[in-house]
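A single protein chain has been removed from this complex, and every other one stays in its place.
Naming follows writing order (A, B, C, D, E and F), and every chain is counted from residue 1.
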Amino acid sequence: MERPIDVLTGAKGKRVLIQLKRGTEISGILHAMDLHLNMWLEDAEQIEEDKKTKLGTILVRGDNILFVSPEKTE
Amino acid sequence: MERPIDVLTGAKGKRVLIQLKRGTEISGILHAMDLHLNMWLEDAEQIEEDKKTKLGTILVRGDNILFVSPEKTE
Amino acid sequence: MERPIDVLTGAKGKRVLIQLKRGTEISGILHAMDLHLNMWLEDAEQIEEDKKTKLGTILVRGDNILFVSPEKTE
Amino acid sequence: MERPIDVLTGAKGKRVLIQLKRGTEISGILHAMDLHLNMWLEDAEQIEEDKKTKLGTILVRGDNILFVSPEKTE
Amino acid sequence: MERPIDVLTGAKGKRVLIQLKRGTEISGILHAMDLHLNMWLEDAEQIEEDKKTKLGTILVRGDNILFVSPEKTE
Amino acid sequence: MERPIDVLTGAKGKRVLIQLKRGTEISGILHAMDLHLNMWLEDAEQIEEDKKTKLGTILVRGDNILFVSPEKTE
Partner (left out) sequence: MERPIDVLTGAKGKRVLIQLKRGTEISGILHAMDLHLNMWLEDAEQIEEDKKTKLGTILVRGDNILFVSPEKTE
């Protein structure tokens, strides 16, 4: 049976967009994640309105997350 | 014995409406969910008053949810 | 030994009133519930002061609940 | 060894007063409780300053509780 | 190995002072406690600035507590 | 493998400084602690801006803590 987290399996090595509970967003290349939605991102940046801040490699604690979205590719 | 989550079993592949604790709503095609109410949605959009924002594929962290409603079909 | 949740056993198929932590109320026909107070309601409606909003079938996440009350019947 | 919850063992069938984290109080006849302090009350009423509201039979979710007090009897 | 909770072992039958997260204090004779810091107090009173309110026998839910202090005896 | 909590092993019997989430600080001689960061302190005092309040022996509930620091010794 498929689990919600499986949506991110195909997203490894690709950019994901994280919407945080606090309103700001983080974007980064997904390297690893777990069931709590803790996420290891490479080349991450924080997006606040029009301002982007480079964060580099980060580990996001899953309990801050509202939703995650793999970047659209077509 | 039936569990509350079973209400969503028949909703797979159909549109569900999520009421978030923070007041806004998310609508999307349910692909997978678990007991924490983590949900994988396709073709999702965020609804804030009159404004709809396309989100595409998303994984919603269950602890943000107030209630979920399968779309009425008749 | 009786558990608090057993108060709802006899309430299946009947209307219950949920008082949410956030102050608003939800009323609906109880179809299934679990120990976290997650609840599957049919024919639900949200009650905010004098305004009632039809919600249809919903799954309420238990951690939003202050208390639940089976409707009085006599 | 005695547990804190045992203070309520002798309170079954008697009125208890619940002080909620949110400041209001709930009073009711204790029918069943568990280790999370979930409580099944009969003939309950909510007390907010000078206003009492009849609630009838309710199940209070334990995480809303600041403290519980069996009614004094002598 | 000694555990933090052991500080309260010698405090049974004696008065303890609870500092609540919400700022007010509760004082009472400790009768029983557990690892979550749930506490059964006798002869309790709530202390808010200069105002003391008699509470009698109470069960305090541990998650409301900032710290607990056995009364000084010398 | 070393665990974060091990930083406090050598701090037993020495003064530690606790930064609380709520902004104030508590200082005390560490007697015992556990993995939740519950801490038994002796000779504790609360530090709020320039005001120090003697607390004596206390048990701090770990979930209130932002960080703990053993006092510098050299």
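Convention: a residue touches a chain if its C-beta (ideal position, glycine included) is under 8 Å from a C-beta of that chain, and two chains touch if they have at least 3 such contacts.
Keep in mind it's a predicted model, so treat the numbers as computed, not measured.
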item: Displayed partners of the chain not shown (whole complex); value: A, F
item: Absent chain, residues of chain A that touch it; value: 20, 22, 26, 31-34, 38-40, 55-61, 63-64
item: Contact set of chain F toward the excluded chain (per top definition); value: 1-8, 21, 37, 62-63, 65-70, 72
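Heads up, the rule we're going with is that only the chains that are shown with their structure count from here on.
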item: Superposition of chain A upon chain E: rotation angle, C-alpha, nearest 5 degrees; value: 155
item: Interface residue identity across copies chain A, chain B - same or different by half; value: different
item: Gap in Å, rounded to a whole number, between the CA centres of chain F and chain A; value: 35
item: Gap in Å, rounded to a whole number, between the CA centres of chain D and chain A; value: 43
item: For chain C, residues that touch 2 or more chains besides their own; value: 63
item: Chain contact graph, described as a line, ring, star, complete graph or other shape; value: line
item: Touching pairs - complete list by chain label; value: A-B, B-C, C-D, D-E, E-F
